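Shown here is a partial selection of chains from the complex, left in place.
Note that the chains take the letters A and B in the order they are written out, and that residue 1 is the start of every chain.
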Amino acid sequence: MKLIIAIIQPEELPEIKEELLKNKIYKFTVSNALGQGKEVPITEVYRGIAHEISLLKKVRLEIAVNDEYVDNAIDSIIKVAQGAKDKGRGKIFILPIEECIRLRTNERGKEAIG
Amino acid sequence: MSTTDFTINNTWMLISTILVFLMHLGFAALEAGLTRAKNTVNILFKNTSIVAIGLLTYALCGFSLMYPGDFILGDWLGFAGFGLNPGENWNTPSYNVGYTYYTDFIFQAMFAATAATIVSGAVAERVKLSSFLLFSTLYVAIVYPIAGSWKWGGGWLDQLGFYDFAGSTLVHGVGGWAALVGAYVLGPRIGKYTRKGAHPIKGHNMPLTAIGVFLLWFGWYGFNGGSVLSANPGAVSTVFVTTTLSAAGGIIGSMILSWYLSNKPDLSMILNGSLAGLVGITAGADVIDPAASILVGLISGLLVVSSVLYLDSRKIDDPVGAISVHLICGLWGTLAVGIFSTDHSISIQLLGMISYGVFCLASSMLIFYLIDKLLGLRVDEQEEIVGLDISEHEMEAYAGFQIFNVE
């Protein structure tokens, strides 16, 4: 079982969500984050002072899947994210999961994930 | 006519003036509240600058287009010259028993910007700032006052006996028609209508919306009360009662229908409902009696809810319900005068409604068309998705707050 952590652009979330569901990945967790990356920082102006914001708004996706689903997940995300060419599309990190528990049923392991 | 009465009347008119002024804050708050956080700065910017533009253009030419004295083209168009020209006795009852020249100007000037503000709501979250400002300028400087002159300026509709007490048609209708055109030519916001049908794009701040609505209601007492053009106790108090009861009726009407339809009590609908009632009574606040005014309000409430749903079914995206509130209820209110007041004829009212419809549709289409050619009307997709605050203003409305910009 793997935990896929993906940092994506906020505006891509709706599409990526659809892709994931298409690829039979029905469960994931989303949260807000700020990201520092190679990406060209955006400038903001406030009361006449321009300044660069390098910590940009990102969305953080967590998807726990059984090993055979890892590629599905990755592909769904890449498919959408690769659309645009500019820097700062984001990253995917894959971590090992040792155990997974469905609280409702107390199921463990591979059954519990989906 | 005692100068004392003159002083009272004038004082009341000036108080009405600032009540109308406050409506601009009402509009800004309402519109910002019913749209997304990422477009808030843009909306506040539009609504603030419109006020300035409206006031200055009205001083420059609007006032003398709307109240030309003598008409040039038939009774369709007149112009009393640029700038403000208080004549002799501008500050005496001999100018008018109800107000001085400057009071006259400033009261009318506060109305002017309203027409543009109404449009602002319907095109929110996707219109280009510069294009919108240009549109407002032209619409407020030229279209609004000419349209106004037909009735309030003593033009042809006035002579035919068309009646519009405080502007269901002259203000709300004129703004509403342009709102309709604007929403139509711009098209819906990205994501509003999907294959699965209309997808709600939620307003981000309900308390702000409520503040806006209550301030509008508050200001309406100046809008309608001041339109008596004097402090006449009987007239002003009657207007206060009809205005109030119609607003209340609008709340009840919209509450019943929306609760019935979605079987949930819908806040944004009853807030629109109160405004619907206010717009509805505006044309006849002085000639419709209190009991009937409740009815006018109830019907306005039913109309606004139906209209919001209908427009969505036609894929016309009006984020704040401006068309439903100002145009639909404006039309209804103008008609209601014919129905509930014996002194006015339904047919003339209809004639007026149609004439204004034709004129406003034509002129707003023309202006939008020209601006589209010149500057383009809509921000590009990426800018709309990121939000106008960042893309047009490079700033945020709620710095530091954690907000999900997309679902």
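To be clear about the criterion, a contact is a pair of C-beta atoms (placed from the backbone, for glycine too) under 8 Å apart; a residue touches a chain by one contact, two chains touch by 3 or more.
Keep in mind it's a predicted model, so treat the numbers as computed, not measured.
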{"item": "Chain-type multiplicities in the full complex (formula in displayed labels)", "value": "A x3, B x3"}
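By our rule, only the chains that are shown with their structure count from here on.
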{"item": "Separation of mean Cα positions, chain B and chain A [Å, integer]", "value": "45"}
{"item": "Residue numbers on chain A that touch chain B, as the complex places them", "value": "10-11, 13-14, 32, 42-46, 50, 57"}
{"item": "In the complex, chain B residues that touch chain A", "value": "191, 385-386, 390, 393-396, 402-407"}
